[in-house]
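Complex shown without one protein chain; remaining protein chains in place.
Chains here go by letter, A and B, matching the order in which they are written, and residues are numbered from 1 within each.
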Amino acid sequence: MSTSVAPQESVLSPKFYEAMKALEPQYPRKTALILPALHQAQSEFGWLPKEALEAVAQYIGVHPAQIREVASFYTMFNLKPVGKTHLKICTNVACVLRGADDLVSFCEKKLGIACGETTPDGKFTLSEEECLGACGTAPAMMANDDYIENLDIPKLNDFLERSQHER
Amino acid sequence: MPKCTIDGKEVEFKAGENLIAVAKKVGIDIPVFCYHPGLSVVAQCRMCLVEVEKMPKLQTACSTPATDGMVVKTQSAAVKSARESTMEFLLVNHPLDCPICDKSGECDLQDNSFSHGKSTFRSHEERRTYVDVDMGPVIEKSMNRCIHCTRCIRFGDEIAGIREMVAIQRGNNTDITTIDGLPLQTEYAGNYSDICPTGSLTLKDFRFKKRAWFLKKVPSVCTGCSRGCNTELQYENTTVHRTVPRFNADVNQYWMCDEGRFLFRDTQSKDRVVEPRLGAVPATWDQAVESARQIIATAKSVVVGLGSDLSLEELALGQTFAEELKKAGVAVTLGSLTGAVITTEQDQPLDALLRRADKTGNLKGAENLGLKPISEQQSAKAEVLIAVTGGRVRVPASNGRTVAIGVFRAQDTEKFSVTLPLAAFTEKDGTYVNFQGKAQKARRAVVPAGKSKMLGEVVMVLKNVQIAEKVGA
Partner (left out) sequence: MSAEVQTLFIQHFGKDSNRTLSYYQSQQSGYVAAKTVVTTMTPDQVIEEVKKSNLRGRGGAGFPTGMKWSFIPKGGDKPKYLVCNADESEPGTFKDRDLIRYTPHGLIEGMIIGAYAIGCKHAYIYIRGEYTREARLLNEAIQEAKSAGFLGEKIFGTDFSLNITVHRGAGAYICGEETGLLNSLEGKRGEPRVKPPFPAISGAFGCPTAVNNVESLASIPHIIRLGGEAYSKLGAVEKSGGTRIISLSGQVKRPGLYEIQAGSKTLRQIIYDLGGGMKKEKKLKAVIPGGSSAPVLTADEIDVIYDIEPLMKIGTMMGSAAIMVVSESVDLPKLLWRITKFYAHESCGQCTPCREGCHWMESILHRICHGQGREDDLDTLTSLAGNIGGKTLCALGDAAAGPVASFIKKFRPEFEAKITPVVRGQKRYA
């Protein structure tokens, strides 16, 4: 029953369909693939455009509303485009106790954007994030999928400089 | 049978029954929002919290099955305070637009607030607001009024079979909606409004038409298909304003389709013929009856076709009328006028819920009375066709003359010699036999529109004329 090849008109790559096919036998229901499918789709675009959500809905075999409902529940699924580097600074208790607020202000000032915004050149999106589970090495942040821990302003500044000059 | 005690009253129950249903048996109403007996239990609104002995926390009555010997209190101080606090939480973000809200007067939020809420308001915060999307022709959405009970989501998913209403975002920002302004696809959209406990989902058709408390209500049966959904006609004076489903466990549960819900609008159409006609020209009842009588009296063969959209009483009356024509020496063919489906065997379900292929309300009843479908040939050949309909069947073309008695549109009348307008289903009492063979009673809501008459009256005037002539002769 499974779709082994990508439908011609799909915005998702054949890689998506291959990855899903490999996962299918691991779950008793196809709907259980919704989260893996959204992760995979997001890895192709950096975010989840409407067409991608619809392609996922079609692949899973559910109404597009059901995919939107799930995608919008989880903060890691970006329903709007994000910058090349998505900075997610933890501002939960343990990080705030060790100076996370200053890191946020520093970033806002340096990048010239507020939390939740993307720089005009599309290089950075800045977000405040809830607890990342790195409280022992607080303050911490994520840059896309990577953790950066034991942060302070010089370390953050270095990172921003380096990312700024990448490509 | 096992027993439990609710507010000191002993109640017997069946295993698996929840406390709301059990309490109802002894006249105790536990307030609810998210709970609906036709939908799955989610215990989200927390309005039905009750005290159960030996349990440390208050329990949601909807999700708690009664057990033998259970002792429940629904009026304790803890329960009352929990209800007060739930009401307070629900009203923190609910707009005070009851004066212009269509739900006002029949709103669970209003009623529960009246019975269980506090008279003071502590919030100083700004209310949450949403931008609404259009949801198609049936439902108007006012998300600001939503209390997130998710009945609509569950109705779509579990009953209508389409998950088009969903919760987007989460927490305080949760929006219960369709996506991208897609119109509702289900044929059962009206139910979204019925089950909404506030004015969040209202009927576009009913919007700003009438305050709920002015509506009088009468039990009826939908004649839109052979399902025979039990309904309630809601009207004021001479106007029906709304149809809502009425619970029947065996026929339609709590639901009805949109076609049936808005069927009464056909009876209010400007196009409906509500005065007698000769051809397409309006006439008086005297002129029209005289003309019909003459057409019938001079004919040697008459075909009488009775629509399967008529009530059982009308069908029986039509049968007697036809029998009497025979006695007068006329060859009469009697049969049933039907829509696309002409026998009950052809009558199939159109979906998994309610809708059926036979779009008339009494095909089974007509069959029970021994009526057979009239063939195209029979009607085409007839010298005179007397067609009696309730407005849901097609009158077949005839090469002879047609005396049409029933509910018609103006354009139908052009091919008829005489048209005698009948009361529509909202305007008469009657019994209808649904596809399951259940005879169900529909009550009249309003007086017949314009100059239309009951079939009994029409038959009487037709017969009176004949009798008078015979006596005179």
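Operating definition for what follows: a contact is a pair of C-beta atoms (placed from the backbone, for glycine too) under 8 Å apart; a residue touches a chain by one contact, two chains touch by 3 or more.
No experiment lies behind these values; they were computed from the predicted model shown.
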Sole contact to the chain not displayed, among B:Ser63, B:Ser76 or B:Thr431: B:Ser63
From A:Ala32, A:Leu79 or A:Cys115, residue that would touch the chain that is not displayed: A:Ala32
Sole residue of A:Phe45, A:Phe73 or A:Phe106 that reaches the chain not shown, by the stated touch rule: A:Phe73
Selected from B:Lys9, B:Lys25, B:Lys80 or B:Arg170 as touching the chain missing from the view: B:Arg170
Contact set of subunit A toward the excluded chain (per top definition): 23, 26-29, 31-36, 38-39, 60, 69-70, 73-77, 91-94, 96-98, 130-138, 142, 145-147
Chain not shown, touching residues in subunit B: 41-47, 49, 57-58, 60, 63, 82, 85-86, 88-90, 92-93, 122-125, 128, 147-148, 150, 167, 169-174
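Operating definition for what follows: only the chains that are shown with their structure count from here on.
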Centroid spacing, where centroids are CA-atom means, of subunit A and subunit B in whole angstrom: 49
Complex contacts: residues of subunit A adjacent to subunit B: 50, 62-66, 68-69, 72-73
Touching residues (chain side subunit B, partner subunit A) in the complex: 162-170, 178-180, 182
